[in-house]
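Heads up, one of the protein chains got dropped from this complex, but the rest are sitting where they should.
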Amino acid sequence: MASVTATRTGAERVRRQPRPVAGFWPTTPALFLLLVFFVAPVVGLLLRSVLDPQPGFSNYAEVFGSTTYLRVFTNTFVVAGLVTLATLLLAFPVAWFLAIAPRRWSSLLFGIIILSMWTNLLTRTYAWMVLLQRTGVINKALMDLGLISAPLPLINNLAGVTIGMTYIMLPFMILPLHSTIRTLDPALCRAAALCGASPLQVFAGVFLPLVASGLGAGILMVFVMSLGYFVTPALLGGTANMMLAELIAQLVQSLLNWGLAGAAAVVLLVVTLTIYAIQLRLFGFGVGHEVE
Amino acid sequence: MLLDFDRLGLFRIVLVGIALLVGAFLLLPILLIVALSFGSSRYLQFPPPAWTLKWYAALFADPDWLSSFATSLEIAVTVMIVATLIGLMASFGLTRGRFPGKEVLRALFLTPMVLPVVVLAVGLYAFFLRLHLNGTFAGFVIAHVVVALPFAIISICNALERFDKSIEDAAVLCGASPLEAKIRITLPAIRLGLFGAAIFSFLASWDEVVIAIFMASPDLQTLPVRIFSTLRQDLSPVIAAVSTLLVGLTIVLMLLASLLRKGKPA
Partner (left out) sequence: MTRPFLSIQAIEKTYGAVVAVKDVSLDIAKGEFMTFLGPSGSGKSTTLYVVAGFLEPTRGDVLLEGKSVLSVPSNKRNIGMVFQRYTLFPHLSVADNVAFPLKVRRRPKAEIDAKVSAMLKLVRLDRMAERMPAQMSGGQQQRVALARALAYDPPILLMDEPLSALDKKLREELQVEIKRIHAETGVTILYVTHDQEEALRLSDRVALFNAGRIEQLGTGRDLYETPATRFVAGFIGNSNFLSGKLDRRSSTACAIVLPDGVRFDAAPSAAIEPQRRDVEIMIRPDHFRLHNGERDDGLPKMTGTVTDTTYLGEYTLIAVRTAWGVPLTVRLPPGAALPDIARGQTIDLTCDRANLRVF
């Protein structure tokens, strides 16, 4: 028997007449703005790396040939790596806590995270300058406790940059991690435990693989943001461990060496875009996750 | 188990401990600055030897700080309006339009957010040197709109994608012109996205410092630039006072945002 009940797969999708360029014009002001004041200046700077002072690759030869500049590259990667590691270690348990703790506690911690994230960057950097300076709160407390006899050098060096940047980057690691952990179904872990897995096995075999995408997104985002950071390293770091963004700024502001600055910018851009391409390929868009 | 808070066992203590530590790590520096802004010590001793309002008095007596504050506010409000408007139009194009290269365009619109700011700052600085826009109000606004635009577009696009286009179609069939339907029906319906775009655009400009450092002139300095250049010299407690005011503004904006979210119908 041909039992005929109409298919209930929903309404027919109705589309408007497809003209080749329908609805393009509203994007033109933004497009114009970005082409003229974003694409053109950036491309202009990049071109200077091969045109200034004379056409050729002399700027790149200098950037990659000089130990001074190579030290800046190394230093940039070391700082970004340290910051990523530190934020990861702190953010993972916090994101976990946020996902499963009673609502009252988690929303309080959330409020603190958002307050920190929305507070002016310079205010936060200033706070760490005050805390870390020779006569600052931390050194004073350690000396009062008798743990140290002379103030520790905490500022204008690697330690200062790493602490300050970790503070700034922490929310960018917590939020993507939290949004992944939050979507996990507790029943999954329970089911794994019922199958006889030990807590460690559940963690490594079920939990970690499921949050891998959030972990990856957070790691790449923090790393790439740290690579190009300017303000915090400029204020908390020392001249001995300058980072790439500072170098570019200094080449332009103090040395007026546009060609070299362009070459350094190309290096920074290539690294940044490569990492974003990896992220896009592996995890889709990690940017623009909702901030609660 | 691992996701049941009450059944974590001993590990729960570890988790709570780290959460407490990170909470303190994030909150205490901000509280410290607020406290120091009322402390009498020129050298930012903590706890302060005495309490005072003299840093606030110094701040409000200094025309340079006041003019920086006004400059930042003017620029940020202008950027907020321009970025939200341009972003609104672009978002309509990106969500409703059908044209080749739409995804490329979307990626382009979001790129300023992921590009290291220093590259844009140096590039724009060179470009503005030729256009004589460095140190001008227009230059600041243009540069900050470029930085703010991705935030506005993300916020409005999210709202537009959640909005059912049939509702706008219904308004058109009711007799409203397509423009009237957008203004009277669609815009009110996506108002949360618009407010979000406005707040984020404002903050993007208000907090922006890297581009501003390059573009600032002695006559036109935004607040972050003045803080930055002051910090390069010393850690004046006046900055603690400025910072405290900025923290206050942040809290006001957060409350505003959470009020808006609560007012949203289910």
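Should a chain be cited, it is by its letter among A and B, assigned in written order, with residues numbered from 1 in that chain.
The definition used in the following text is that a contact is a pair of C-beta atoms (placed from the backbone, for glycine too) under 8 Å apart; a residue touches a chain by one contact, two chains touch by 3 or more.
Since we're looking at a predicted model, the values are computed, not measured.
Q: Which listed residue (B:10, B:50 or B:173) would be found touching the missing chain in the intact complex?
A: B:173
Q: Can you say which of B:185, B:199, B:215 or B:231 touches the chain missing from this structure?
A: Within the whole complex, the residue contacting the unshown chain is B:185.
Q: Write the list of chain B residues that the hidden chain touches.
A: That gives, for chain B, the contact residues 164, 166-167, 169-178, 180-181, 184-185, 188-189, 191, 265-266.
Rule of thumb we're sticking to: only the chains that are shown with their structure count from here on.
Q: Calculate how many whole Å lie between the centre of chain A and the centre of chain B, each centre taken as the average of the chain's C-alpha atoms.
A: The separation of the two C-alpha centroids amounts to 17 Å.
Q: Under the stated contact criterion, what part of chain B meets chain A in this complex?
A: Per the touch definition, chain B meets chain A at residues 1-5, 11, 14-16, 18-19, 22-23, 25-27, 29-30, 32-33, 36, 43-44, 46, 86-87, 89-90, 92-94, 96-100, 105, 108-127, 142-143, 145-146, 149, 153-154, 158, 203, 206-207, 209-210, 213-214, 224, 227-228, 231-232, 235, 239-240, 242-243, 246-247, 250-251, 253-254.
Q: Okay, in this complex, where on chain A does chain B touch?
A: Touch list, chain A to chain B: 18-27, 29-31, 33-34, 37-45, 48, 90-91, 93-94, 96-102, 105, 108-109, 111-116, 118-131, 133, 135-137, 140, 167, 170-171, 181, 184-186, 188-190, 192-193, 199, 202-203, 207, 224, 227-231, 235, 245, 248-249, 252-253, 258, 261, 265, 268-269, 272, 276, 287-288, 290.
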